[in-house]
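Note that this complex is displayed minus one protein chain, with the remaining chains in position.
Chain IDs A and B follow the sequence of writing; residue 1 opens each chain.
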Amino acid sequence: MSAHTLSGGFADAPIQSARAFRALLEAMARPGTIHAVTGAQPPAPLSVAAGVALLTLCDGTTPLHLAGTSDRPEVRDWLAFHIGAPLVGPQEAALALGRWEDLAPVNRFRIGLPDYPDRSATLIVEMDRLTNHGPALTGPGIETATWLNLPETAAFQANRALFPLGFDTIFTCGDRIAALPRSTRVEAV
Amino acid sequence: MMKDQTTARKGWMSLLAKAPPERLAALMPDLPPHVLLRSPETGAVMVRGRIGASGGAFNLGEMTMTRCSVRMDCGTVGHAWVQGRDKAHARRAAVADALMQTDAAADLQTAVLMPLSAEADRARTARAAKAAATKVDFFTMVRGEDA
């Protein structure tokens, strides 16, 4: 295991993970809002924000799926040292990381059970851009409406129809994050 | 060769992990320059047993554990996982693990590991001797009707 994979974690985990968790909580509670996060230097191709989200949300008991180009030996080693999350296929994953086209078809991911809707997956989607232009979002945590450049709309509309089941999504780009919980309604553009 | 190295490293990591923190600190008061790759952090390990001592695993309960990873100036990386919540213990054990992979190994072996190992052996032997003193010697009484 090279020394590079051993760096890039939180230097001051209690403070940094608490700040990052607060940002993730804000993003999830107010869908579509974009927040900056810091503290992780994961190996390429992971964004800083994806690294922060993984360091904050994952541990040795959260099965993680790496989709497409995110599944590289450097990434695996980095995760093994800093997080220790077991790497699994899409069906068993509590969290999944990748670009939208690599995560598709998203109906492979867990949507929870009627007794335990929380036993569902959270997708971390790496994006090239993250802006408040795109399909309109309405629902809990949004006063009137907001907008976000979602990679597509149909999958999120289908996911909303499963409520209270369904997956939740975090979008990452550089050092910025936004989120789309299963409760948000997505209008067609 | 690789296998011997692993066995040796398992041995010293375990010895450092089980050492009383204050003894390790006394034997190894000064730490050479190093950077923290993973600051000492305290967490838990779930201790598992086996059903009927030989069957499937079950979760017995957790124990506290502190881990730390360091890189020395020469680039050597050391890791430590130690029982308990003593962060200085974990850091010292990680530095010792790194040094044991360098030219400093022989000195460290003599100054730190050998005394720790001898003390652990003495404590274990003393306790085993106390247990042995409570071992039962049965003798059979002759019962009347058998005589």
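One rule holds for everything that comes next: a residue touches a chain if its C-beta (ideal position, glycine included) is under 8 Å from a C-beta of that chain, and two chains touch if they have at least 3 such contacts.
Please note the rule applied: contacts and distances are computed from a predicted model.
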{"item": "Protein name (UniProt record) of the chain left out of view, among \"Exporter of polyketide antibiotics\", \"Xanthine dehydrogenase family protein molybdopterin-binding subunit\", \"Cytochrome c oxidase subunit 1\" or \"Carbon-phosphorus lyase complex subunit PhnI\"", "value": "\"Carbon-phosphorus lyase complex subunit PhnI\""}
{"item": "For chain B, the residues touching the chain missing from this view", "value": "6, 9-10, 13-14, 17-18, 41-65, 67, 69, 79, 81-85, 121-122, 124-136, 138"}
{"item": "Hidden partner chain, residues of chain A it touches", "value": "1, 6, 59-61, 80-81, 84, 116"}
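The rule is short, and it goes like this: only the chains that are shown with their structure count from here on.
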{"item": "Parts of chain A lying in touch with chain B, wherever the complex brings them together", "value": "1, 3, 6-7, 9, 11-13, 81-82"}
{"item": "Residue numbers on chain B that touch chain A, as the complex places them", "value": "36-39, 41, 69, 71, 75, 77"}
